[in-house]
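Excluded from the complex is one protein chain; the other protein chains are retained at their positions.
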Amino acid sequence: MAASMRVTVRLFARLRDVVGETELVREIPPDATVADVWQALAVEWPAVAAYGASLSCAVNADYARMTARVEDGDEVAFLPPVSGG
Amino acid sequence: MAASMRVTVRLFARLRDVVGETELVREIPPDATVADVWQALAVEWPAVAAYGASLSCAVNADYARMTARVEDGDEVAFLPPVSGG
Amino acid sequence: MAVSRFTITREPLILRALVEAVLEAHHDDARATGRPSPGAAASFVGLVRNENAGRRVLYLEYEAYEPLALAVFERITNEVNKRWPEVVLGIHHRIGRLDVGQPSVAIVASSPHRAEASGACRYVIERVKQIAPIWKREVFDGGETWIEGAVADPEDEAAAAEAWRRACA
Partner (left out) sequence: MAVSRFTITREPLILRALVEAVLEAHHDDARATGRPSPGAAASFVGLVRNENAGRRVLYLEYEAYEPLALAVFERITNEVNKRWPEVVLGIHHRIGRLDVGQPSVAIVASSPHRAEASGACRYVIERVKQIAPIWKREVFDGGETWIEGAVADPEDEAAAAEAWRRACA
């Protein structure tokens, strides 16, 4: 019952450049939050850790809090500060 | 030396409708002001007199004061409240 | 060839042509002076609405004292450029019969930055309504009437201040 979940991580702009991937698929433990997904990413790529303070995130293309629970199959996106317009 | 001057009077919008003419040529005395031209008009067409309180005027297509002196050959325009846009 | 940036016309207004004329003038100026090119173009189009003061509008008839109206457009441009030298403006006003839905006035303001472009555009429509020698007669369901707004006085500083206030500048 403690089977891990699989999420798709989407990265944009400088975050994507740092990691070198637009999209990752990662296994995460049940009951994981967006923050847990981010922490795992920061362990894998320490250079992204500095972004933790100025990060927005979205789950399934909807803005979410870092405390939001993640479900199996979710798409979790991490967004550096925006600059549209 | 006291020869009269000739001015063209331009009228717009409701003022034009009241008088029934877009343009009049009138003789005025030397040293006449825009106010004098207006007074003469109000004598000729008493119905325009009510516009004296909400009137703008122009001399030679340039906004002017009612106290401005008029020269021979000038075009004097009387403008009711505007409603462009 | 670009259209004039300031005109009174009986022809339908083409916003696109005015935007192009303003941006072309701005780019020419930027090239000539080394100033920044436009980063923002704010536009305003006034359209004949189907109702006014509870009346069902059928159409409007606009008229203008054309040479003075063009001088007023130049004056308004000078007022804007005194505050914001980098703004480039264009103003087209239509006259004659205009049916519901048709554009009566088009204004474009370009600037390196959005605050000035937006503010200038709003200021211009306020000033056009205050001091441009243009009039509309409204033909509505049941009658017709001249619309009379502001007593035009370009020297009235309170009116200009109110226009700046509405432009949030």
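What to note about this one:
Residue numbering begins at 1 within each chain, and the chains themselves are lettered A, B and C in the order written.
As a convention for this text, contacts are C-beta pairs under 8 Å (C-beta built on N, C-alpha and C of every residue); 3 or more make two chains touch, one makes a residue touch a chain.
Remember, it's a predicted structure, so these values are computed and weren't measured experimentally.
Taking every chain of the complex into account, the absent chain touches A, C. Residue A:L79 is the one among A:M5, A:L24, A:A42 or A:L79 that touches the chain not shown. Residue C:S37 is the one among C:S4, C:S37 or C:N78 that touches the chain missing from this view. In the complete complex, the residue from C:A2, C:L15 or C:L58 that touches the missing chain is C:L15. Where chain A meets the missing chain, the touching residues are 10, 12-14, 17, 54-56, 58, 61-63, 77, 79-85.
Annotation for chain C: contacts to the undisplayed chain at residues 15-16, 19, 23, 27, 30, 36-51, 100-101, 112, 114-115, 117-118, 121-122, 125, 166-168.
In this section, only the chains that are shown with their structure count from here on.
Separating the CA-averaged centres of chain A and chain B is a span of 75 Å. Averaged Cα coordinates give chain A a centre that lies 49 Å from the centre of chain C.
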